[in-house]
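Every protein chain except one is present and positioned as in the full complex.
So, subunit A:
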Amino acid sequence: MLRCEAISKRYGRGRWILRDVDMRVSAGQVLAVVGGNGSGKSTLLRILVGLSRPTSGTVSGRPPHIGYVPDRFTAHERISAISYLTHMGRIRGMSASAARARGDHLLERLSLVGGRNAPLRTLSKGNTQKVALAQALLVQPDLLVLDEPWSGLDASAHGILAEFIGEVAARGGAVLFTDHREAITKKHADGAYAITDGQVTWRGGRRARDRASMVELVLTMPSSGIAPAEVDWYALPGVVDAARRGEALVLRVARGQSDAVLLTALRKQWSVESLAEATDEPVSSTGVPSTGVPSTDVSSTDARRNTR
């Protein structure tokens, strides 16, 4: 989805803050950007969301709906939290009533203390951070960029933030956040980019692919020759694509629902030819050769390719 190529940034004639940064963020991924204070994490995020222009290099594939939470959201405004969210929703093209309802819902979930009608500047740091978080989620974002989102939030809000991140990823949105605590990035991210001296390196992650990634399921006729029953694949939860490839049927299923879909397919007499982790690119014919036997043993998960 989002792709940066050879990005470099410096302000004026100052030192290079970022040098030759290559990054790729795919739909459904949750990625962390780690690095010390002043290492250029925030600058990188500002470039990614389009606030700042890189000195050289290009960013492509920026999705239309981006949610951005800056690192500091110090509010001096007299505007109230809910009114602020309503205005932000309107700027994003929502109707005033829809924006207000959505804002109310988000503040409710984040359990804002201090009252949604209180002026922003009377709220505590943690509560303004909640308002900042809520404005980024008014419209379901395709890309959610969070700059140190955990700082200032209380323990219960930590859980809600993790929920929000999970929801965005599950809907096929990408999430990118920074934090300097290893424990947090390990817990929430599928992978991390580390910044040192302006260079960004991929650090891998706990899971090679995230929970919301896609699984490519290739089904064929069983060798017994009995035609399997027709199934309305799109009616099954998690199925995003069903296409014929010759004799075979290729399904793209969200990882979370793949087991249920597989079970349905087997019950309807389909034979599983291969099961592989889907790449972002359109389906390619890299499946395991057909066994031709109605397979009830789904050991073909071995065919999973590690794309990194």
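Brief remarks on what is shown
Just so it is clear, contacts are C-beta pairs under 8 Å (C-beta built on N, C-alpha and C of every residue); 3 or more make two chains touch, one makes a residue touch a chain; residues count from 1.
The rule is simple: contacts and distances are computed from a predicted model.
Taken from the listed names "Rhodanese domain-containing protein", "Cysteine desulfurase", "ABC transporter" or "Acyl-CoA dehydrogenase protein", the protein name that UniProt assigns to the chain not shown is "ABC transporter".
In the complete complex, the hidden chain is touched by one of A:7, A:31, A:59 or A:75, namely A:75.
If you put the hidden chain back, the residue from A:106, A:132 or A:174 that touches it is A:132.
Here one chain is not drawn; of A:24, A:90 or A:109, the residue touching it is A:90.
Counting over the whole complex, subunit A has residues 11, 46, 49-53, 64, 66-79, 83, 87-88, 90-93, 132, 135-136 touching the chain that is not drawn.
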